[in-house]
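Every protein chain except one is present and positioned as in the full complex.
Chain naming follows the written order as A and B, and within any one chain the residues start at number 1.
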Amino acid sequence: MKQVLLIIILLLMAGCSVIPSLSQPIEITDATGHTETLDGIPDRIAIAGKATIMVQDAIFMFADAREKVIALENRSQSAFSFLPLIDPGLEEKEIFEKNVGPEQIAAVQPELVLMKSFMAEQLGEPLGQLNLPVLYLDLETPEAFYQDIQTLGQIFGDEKRAEEISEFYLSRVARIEENLAGVTEDQKPGVLILQYSDRDGEVAFKVPPVSWLQTRLVEISGGNPVWKEIDVGGGWVVVNLEQIAAWDPDQVFIISYDGNASEITEELMENPIWSNFRAVQNDQLFAFAYDIYSWDQPDTRWILGLQWLATKIQPELNSNIDIMEEVYEFYSVLYGMDQETIDANVIPILTGNIP
Amino acid sequence: MTKEKYKRFILLLSLGILVVFLASIFVGRYPSPPGMSPRTLLEDSLARQLVLNLRLPRLLVAFLLGMVLSAAGSVLQMIFRNPLVEPGFLGISQGAAFGAAVSILWFANHPLVIELSATFFGLLALAASYYLSTRIRYGGWVLRLILSGVAVSALFSAGVGVLKYIADPLTELPEITFWLLGGLYSVTWQDLLFVLPFALVGIVVVYVMRWRVNLLSLNDDTAFSLGASLTRERLILLITIVAAAAAITAISGVISWVGLIVPHISRRIFGASAEKSIPAAMLLGGGFTMIADDLARTLLAGEIPLGILTSAIGAGLFIYLMISMSIKVRRNE
Partner (left out) sequence: MNKILSLDGIHFSYGEEDPVVLADLSLDIPTGKVTAILGPNGTGKTTMLHIMLGLLKPFQGGVRVAGKSHKDYSKRELSQMIGLVPQFESIPFNFSVIEYVLLGRSPYLNPFQLPGDVDLEITENALKEAGISHLAEKPVTEISGGERQLVHISRVLTQQTKILLLDEPTAHLDLENQNRILSLLKRMAAQGVTAVITTHDPNAAIFAADHFVLMNQGNIAAEGELEKVITTENLSMIYRTPIRVEKINGYTMVVMDKMEEHG
C-alpha cells in the first residue's frame, strides 16, 4: 500500500512540474531589485508614470504586448507618435490622462502595472497599498537595460524573445568594442553633447549629468566627454558659451527634443563666435540623430544612438557599421515592421547628420 | 554723516564699483577659470568676441539689476514703513516672472511686450499685497504686509509653475529654475537695450526724489501738514521703481534678498535719511550683484543660478545683522 502511495505522489509531483506556468504563481525580480509574485503570466498590463515613451517602446518589443497592454498614460503630444505604427489596436485601449493617480489605474483592473524606476515612491508604493503588483524598468544603463529585457521576458513568458532582443543589442555593442580595442586615451576626441533650449540657445546650453546614458554612450563610442568635471545636478546643467569656448572640444553634438537639431546646427555654423570653435572649423558639429524620438535617451533607440555616435566619433574604426541598414534592422527585428512601413513612416523623418 | 564725509565715501564707492566692473571683464571661464589676462584680450579674437557679446551686456545688466532692486527695496521699505519688505517678498518679482511667461506663451515673444506684461503683473502683485494687508486682522502693520506679500508671492510662483507644466506643451518657456531661481546666462545686448528705458526712468525718479522719500515715510497727518500730496507722490515713486524692478526681472528671473539687505547695510553705514542712503544703496547693490554674477558664471563649469547666490549671501548677512542688532540693544539696557 505504501509503495502505491509513494508512486502516486511521485507521479503527481512529476505532473505538477510539467503543467504550464500559466496556472502557477511566478516570482519576478526587476532591475531595481523589487520582487513581485504574480498569479500567472499577466493578461492585463497597464503602463503609467513619467517617461512612458521609454517604457512603452521597451515593452512593445514583445509582440504579446499588443494584446496584453490594456491601458497607457498619455503624457505629451508625442506620446503616441510611434505606437500606432506597431499597435493598430491602440485606440481601443484605455488611455489615462497625464499624471494619472493610483485609483484610476486600479479601476481598469490590471494584473500588473509597469513603470520607470523613479516612479517608485510616487506611484509604485500607492499602487502597492491597493494590492496591485508593480514592476519597474530602469533603462538608464546598458546593464540595467539587459536586466529589464529579462524582466519583460518573464512577464510575457517569452524568454526566447528576451534572448533575441538581448543578443541584438549585445552583438552590436560587442562589435563596437571590438572595433575600438586598443584605442588609447589620446586617440579619443574630446566630445561635447549639448541640449539646445529655445530661449537660452544663443548664449547658453545644457549638458547632461555625468551619470546619465548620454555620457556612457560617448565613452563606449570611443570619445572623451569633456563635461565630466561637472559632477553636480540630477538634471541638465546650464553652461554658458564661455565655458564651451574654454573646452573647445573636437566634436560637438547638438540635441534638440523638438526635432529641429539640424536647423540649429546650421545656424550655429554661421554664428561668429561658434565659427572660432575647432569643432565648427573641422566640420565636426553634428545634429544628434532623431527619427520619431531623439536617439540619445534611455529609449530602445539608444542602440541606434550608440552606433551613430560611434561612426561619428571614431569613423574609420567603425566603418563596418551602416547606419541606414541598422535602422531597418532595428525596426524590423525589434518591432516587426516591414520595409514598406519603415520607408513610409521612419525614413522620411530621419533628421540629424545621418549617415 | 556730514556732507563732506558722504561725498568722499560715495566717491570711493564709485571707484570701487568701477574697479569691480573692470576686473569682472577679465573674470570668467574662458580660456580657463578664474579668468584671462589683458594680453589674452588683446591677442585672442575669440576672447574679444566673448567679452563683447557675452560678458559686457551681462555685467551691465547685473549692475543695473542690483541698482534697481536696491532702489526698489529702499523705496518700498520707506513708503510702507517696513524694514522687512523688498520686491521678492511682496510678490512683485514673482508677478513679473508670471507676466513675462504669460507674454511668451500667449501675447508675443517680443522683448517690449514681455516687459510691459511683466510690469503690469508686477504692479498688480504690489496692489494685491497692499490691498490684502489692509484686510488682515492679525498682527501689527509690519507683519500684515509681510504675510500678504508671502501669499501673493506664492500665488504667482505657483502660476509660473502652472504655465510651465500645463500650458506649455511645446516647451516655449525657459525652465522653471530660471524663473524662480534667476540667472543672467541668456542675457544679450538686445535684452539690455529693451530694459534700459524702464530701469533708467525708475532710477532717475528715485534719485531725484531721494530727499522727499523721507517725508513720505512719516505719519500721514504729519506728511500732509508738510504739504505732501501723499497718494500722488507715493504712487509716482512706487510705480516707476516697481515697473523697473519688474521689467528687469523679466530677463533675470526672480532674484531675492538683494532688495532687502542692501538698503539695510546702506542705512547702517550712511544713516537712515534716504537722501544719503538710497544713492549709496544703488551703488552697493550694483556692485553686490556684479560680484555675485561673477561667481555664478565662474565658480563652476556649470552655471549657478544667481538667485541661489544672492539668497545665500543675502540671507546670511541678514541673519548676522539681526543677531548683532539684538546684542546691541541688550547692551544699552
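Going forward, contacts are C-beta pairs under 8 Å (C-beta built on N, C-alpha and C of every residue); 3 or more make two chains touch, one makes a residue touch a chain.
This is a predicted model, so every value here is computed, not measured.
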- Message: Can you list the shown chains that the omitted chain is in contact with?
- Response: B
- Which of B:Ile25, B:Leu132, B:Leu196 or B:Leu215 contacts the chain that the document leaves out: B:Leu215
- Taking the full complex into account, find the residue in B:Asp44, B:Glu172 or B:Glu233 that is in contact with the omitted chain. B:Glu233
- Note on the structure: In the full complex, subunit B touches the hidden chain through residues 78, 81-83, 208-212, 214-215, 217-219, 221-222, 224-229, 233, 267, 271-273, 275
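We take it that only the chains that are shown with their structure count from here on.
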- Task: Mind checking the centre-to-centre distance between subunit A and subunit B? Centres are C-alpha means, answer in whole Å.
- Result: 44
- Item | Of subunit B, residues touching subunit A in the complex | 28-33, 45-46, 49-50, 53-55, 104, 169-175, 178, 183, 185-188, 297, 300-303
- Given the complex, residues on subunit A that touch subunit B span 76-77, 197-200, 202-204, 207, 227, 229-230, 232-233, 237-243, 245-246, 257-258, 272-273, 276
